[in-house]
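Every protein chain except one is present and positioned as in the full complex.
The first chain written gets the first letter, and so on, giving A and B; residue counts start at 1 in each chain.
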């Protein structure tokens, strides 16, 4: 398999820091068009709309001196003619040197990477992974706080759903960060994830049910995510608790002057517009860092810049064994893609998981 | 506020002529790709489809040596996730160095310009303004007739609705042009606009209700716009009068040999296809001038070429005072965008208007 980025777990801590150093270099060069990727074309294949993510990849490639071809509109794709994703990437690889793929199916980027002759960057595969968002989140802390090791980050909002915050928690844990979780009852970080992170990385994870109760004064960063009405059994319940998770000037008085507020955006009302002028409000800078981070990633995956040990395994926590399972996760790519082999992973902890969407056997076995 | 073009009133007469001189220079260089904007990216953000306008901006940027990222499909935008326009432009400004924005809401470009850290070009905000179309219209007359001052222009069609012809009338008045208006009863140029132009600029505006009656022989240019069925209370009424506003060979016999026929396009049936071969039919040349004019504008707003006194105030006709009004214009951006301050302008003539859509207080006050 060609160098690809499917999951944040694909790349090592050393690799992440190497990418960040390169991102710093690109950031320092401002808006100059470089000549690094003069001969390269990126294809942005977006089977789901995401203007911001797509434009961020395209701007990154253009700033590197490369070019772009784009499928921004899912309705305009060959997929409507019934073509498999595997076939599509085998064709697009002859038009482009690297592919950024957004797809509604879990495991889609994995399938693409196994069939393409060019690097695949997972720009979001359903509810599963969006690793460049995690890289941007981590880079923002790295750049603005100065380090990742030992930082204290508060995660606030819906911590149960949403790939963004799960991936970030894993990334922070890998670098030895402390986490303070602030979530409404029922929307806490999944206990299994907390257990894994605590055991594997020895990090502290403290939990609170309101922002008021949380020790914001200890934090280097406050990471806010959306609360979505549809996640509450009784939507009226959200209105009752929403104010406990809205970041306002009161929260700011307790935050250090050199702390930062992050948000993956788009926000709805969990970040008061009045915060925008505060220098600690880092969420638009965070969005802007998407360009140098993706520039660094594209350069590395295309082999234009060397990042030492990019793919050195972090966990070594599972192996892969082909087995005759079908995945019962309706959103898994395997249920939409004929011609790809069924595959189950047997992990160190004994669980068996779908090789694409990573759902456990309980949900997978037939 | 960064240099932007929201309204044709933003820029001075000297600035317009400066842009036209630069457009002449670019036009003379043909289809060569220049290196003027080598380091720049334009984002074309089109919340409404307009292939021609979008492509014109993109071709202009590419001919300047710059690059393009594009959102051509409103359905594919982050706006469907509920993001405000202000947030979107604050993100896109980190991907692009200048933004051309098309949006269905009146005042949208104003909001974008107030939040973006890069220049905004209004590529149409609802029924309000489309200043680059006005620049292209004026440039066509400037280039083909040789001057703007003192030219005589007939405006024909629906002169009541449509930002295109209102903006052009203002532009022509500013340069001291005479206007001959030809419109069906009920679709004349709004009397308030006629009064303003006459008083402020001392121009002559004569009105006729059919092309036959109008002194076409006096005109340097005949500007034709569409009659739309839906503008008539009784659609059958249109069929009765339509022939009085169709430009045909008969009209041509009365036009000078060195006069020109303009149309913002697309046309429906108000310009006979048989005219296309006549050298006075300038409407396709007019469309082509969109490229050098937008090249000049992009160069100026990016600071790549200096246009003297571009922003020198023309009218000084109003000041801005924040007041607690809400705009009741349902199509105004303020009713779709949380987090932007309510603002009312008090003009020299005593009227109070919404600071975004410019509707008068009568329609604004609560």
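Heads up, the rule we're going with is that contacts are C-beta pairs under 8 Å (C-beta built on N, C-alpha and C of every residue); 3 or more make two chains touch, one makes a residue touch a chain.
None of these values were measured; they are calculated from a predicted model.
Asker: Tell me which of B:41, B:72 or B:282 is the one touching the absent chain.
Answerer: Missing-chain contact among the listed residues: B:72.
Asker: From the list A:30, A:82, A:202 or A:279, which touches the chain that is not on show?
Answerer: Within the whole complex, the residue contacting the unshown chain is A:82.
Asker: Tell me which residue among A:6, A:72, A:197 or A:214 touches the hidden chain in the full complex.
Answerer: A:72
Asker: Kindly state which of the options A:10, A:58 or A:97 is in contact with the chain not pictured.
Answerer: A:97
Asker: Quickly run down the residues of chain A that touch the omitted chain.
Answerer: 38-41, 43, 67, 69-73, 75-78, 80-83, 87-88, 90-92, 94-97, 338-339
Asker: Residues on chain B that touch the omitted chain in the whole complex?
Answerer: Against the missing chain, chain B presents residues 31-33, 46, 49-52, 55-56, 58-59, 62-63, 68, 70, 72-73, 265-269, 273, 284, 287-288, 290-291.
What we mean here is this: only the chains that are shown with their structure count from here on.
Asker: How many angstrom lie between the centres of chain A and chain B, each centre taken as the mean Cα position?
Answerer: One centre to the other, that is 42 Å.
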